[in-house]
Every structure is written in structure tokens, then in C-alpha cells.
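Following: one structure in C-alpha cells, then a few remarks.
A protein chain is absent from this complex, but the other protein chains hold their places.
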Amino acid sequence: MSEHNHHEHHVSSAGQLWAIGIALTLLTILTVGLSYVEIPAPFDVVVALTVAFGKAFLVCAFFMNLYWDTKFNTMLLIGAFAFFILMVAVTLLDTLYRNDVVPSF
Amino acid sequence: MSNHSQAHPAHLQHHFVDSDQQFDAAKMGMWVFIVNEILFFGGLFCAYIVFRAWYPDLFTQAATELNTVWGAVNTLVLIGSSLTVAMAIRSAQKNQIKGLQINLLITIALACIFLLIKYFEYSHKLHIGIWPGAELYTYEGIDHPLAHVFFSIYYVMTGIHAIHIIVGIGLMIWIYIRAKKNEFGSEYYTPVEMVGLYWHLVDVIWIFLFPLLYLIE
Partner (left out) sequence: MATAEVSNKKTLKVQRFKPSDNPSNTYLTDEKGVWAWMTTVDHKKIGIMYLVAVAIFFAVGGALALLLRTELMTPAKTFIEADTYNQLFTLHGAIMVFFVLVPSIPAALGNFIMPMQLGAKDVAFPKLNLASFYIYVAGAIFTFIALAQHGLDTGWTFYTPYSTESSSSVIWVTMGVFILGFSSILTGTNFITTIHKMRAPGITWGKLPLNVWALYATSIIQVLATPVLAITVLLLTMERWLGFGIFDPALGGDPVLFQHFFWFYSHPAVYIMIVPGFGIISEVISTFSKKTVFGYWAIALSSLAIAFIGFLVWGHHMFTSGQSAVATTVFSFLTFLVGIPTGIKIFNWIATLYKGSIKMDTPMIYVFIFLFLFSIGGFTGIMLGALSVDIHLHDTYYVVAHFHYVMMGGTLIALLAGLHFWWPKMTGKLYNEKLAKIASVFIFVGFNVTFLPQFVMGAQGMPRRYYNYVDQFTAFHQTSTIGSYLLGVGFLIILYYLMHSLFKGAKSPANPWGSRGLEWQATSPPDFHNFDHTPVVIHGPYDYHQPMEEFQLGLAVDTNGHDSETAKEVVDKEREQWKNYSLG
């Protein structure tokens, strides 16, 4: 099949890629800086994870090109993450709720 | 489609109809593999979360032994390497083979710097007695009976991540050699893109490892 009927693959410009790289660097500096600020638990984790998610989003959408890719691949990523959350949440249903008082017989 | 009278590109595998189908299939396969990796590391993150929920003080205490500066440097190194591997793919897409080769080399170099920093981190810890597992752990500096548990989790998470980095370096060397042999161009750069996706995944995992292990003082 010698016809070149590619559906176009997205090509990012060098400027776009550098912009994302710089954004990621700034977010890294931000998260390190915030770690020195006294934020009460559990919000310190929430803040750190929010920044981490922001960085991960930038990498997945614009370095891994999910933004321009078929939606199914994005669904795979989100699906995987959803199952991870389920694994953690249901396990915590056990591990956080131990210490049930055992009635004495 | 049973005859071969039409020339098809050398990279087109026999069971695919055209290059697009082959590329899309490769990409989907790679994303399914990424799903795997997310669940694989997910198990480790789950162990982390369970133990941190049980012993929050252990984590905040023990994390003081981890050097935030070097962790941050490593984060920036990996981000840089993600940028350069994305640039490598871009070079391939634009048929700039020299650019592809150079960007791959820079990515490999940054990956090696990451490992080097990790080597210093690990050797410092091993030197002061912070070893994985209760059998070998001898450090007295953390006032918590389960300190070895935190470091077991630390070592297995960063260790498996480091193994993924090593594998990534190997893959990139392989791609570099193939690029030198002119196997890639704007018509066909699928393996470059696949290795790139793998590398970004390794970066994303570190993006989560870093704050969860290093920034919890």
C-alpha cells in the first residue's frame, strides 16, 4: 500500500515543548517551596499531590501527546488510575477501620 | 491483499494493512503497557499509603533522612530528559536525523546523571546503616521502632524506579544505534515514539515519588 494517507501525527513546535519543560520546572520549584511552608496535615499532602497531578497532566497531555491522540488512550490512562484508587480506597476500608471492639463471650 | 505486487515500505509488518494501522496499534499497545505499569507501581503506592495512614509520625521523622535538594535536582534532571526525548521525537517527525541522535544522547546523559545522584544518595545511606529490611538496618538516628519499614518502602519504590531508568537507558541506546543506521525518518519513527512514551512514564512516576518520599517533613 504505497498511498500516504496518514492521518496527521501532531508535531509540537520546539517552543511549545520548551514551554512545557519550563512550566514543569517552575512547578517543581513551587512544590519544594511549599514544602517549607507550615501547612497543617492532611492539607500538606493535598497541596503536594495537587501540584504533582498538575505536572503529570502536563507531561501526559503535551509530552506524551494525549491531547492530540485518540480519546481511547486517555481513557486507558484514566481507567488505570481509577482502578488504582479503588484498590487503595477499598484496602483502606479495612486498614483504617480496625480496632473493632470484640465483644467478650 | 494477497499479492505483493505493490511495494510496501520496509517497516510495514506483514499482518498490518498500512503504516497508520501499525503505528496506531503500536501506540495503543504501549498505552496498555503503561496501564500495567501504573498498577504495578500502584501496588507500591498502596503499601505506602496504608503504612503512612497507620504511622504518620514514622514517615515525617524518617523522611528527614532524605535529602530534599538532591531529590529536587533529580526531578529537574528527569523533567529535562522528558523534554529532550520529546525533542528527539520531534526531530524524527521532521526528518532531522542528526537532531534525533543528539537529543537521544542528551536524554541518555541526563538519565545517567539521575542514576549517579541516586548512587550517591544510596551509598550515603548504606554508609550510615540505613539498609533495606530489618535484617540489615542498623541506623540508630530515627527514634521509631519501625524505621526500617519506611526505608524498606523507600528502597523498593526508588529501586524499582531506578531499574526502570536503567531499562530506559538501554532502550534509548538501542534506538540511538538504529537512528545512526538511518532506520528512522518522518515516514517511520514508531520505536522512537514508543521509547519516548516509556520514558515519560518513568518521569511521571518520579513526579509522584518525589513529593511523597522527600517532601513530607
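Labels A and B are assigned to the chains in the order they are written; within every chain, residues are numbered from 1.
To be clear about the criterion, a residue touches a chain if its C-beta (ideal position, glycine included) is under 8 Å from a C-beta of that chain, and two chains touch if they have at least 3 such contacts.
No experiment lies behind these values; they were computed from the predicted model shown.
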Candidate in contact with the missing chain, chosen from A:Thr25, A:Thr50, A:Thr74 or A:Thr91: A:Thr91
Among B:Gly43, B:Gly141 or B:Gly170, residue touching the chain not depicted: B:Gly43
Missing-partner contacts on chain B, residue numbers: 1-2, 13-15, 17-18, 20-21, 24-25, 28-29, 32-33, 35-37, 39-44, 46-47, 50-51, 131-136, 145-146, 148-149, 152-153, 156, 160
Chain A residues that touch the omitted chain in the full complex: 1, 3, 5, 7, 72, 80, 83, 86-87, 90-91, 93-98, 100
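The rule is simple: only the chains that are shown with their structure count from here on.
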Separation of mean Cα positions, chain B and chain A [Å, integer]: 15
Chain A partner contacts - residues on chain B that touch it in the complex: 6-9, 12, 17-20, 23-24, 27-28, 31-32, 34-35, 38-39, 42-43, 45-46, 49-50, 53-54, 56, 68, 72, 75-76, 79-80, 82-83, 86-87, 90, 93-94, 196-197, 200-201, 203-204, 207-208, 210-212, 215-217
Complex interface listing, chain A residues touching chain B: 1-3, 5-7, 9, 11-12, 14, 17-18, 20-21, 24-25, 28-29, 31-32, 35, 41, 44-45, 48-49, 51-52, 55-56, 59-60, 63-64, 69-70, 72-73, 76-77, 79-81, 83-84, 87-88, 91-92, 95-96
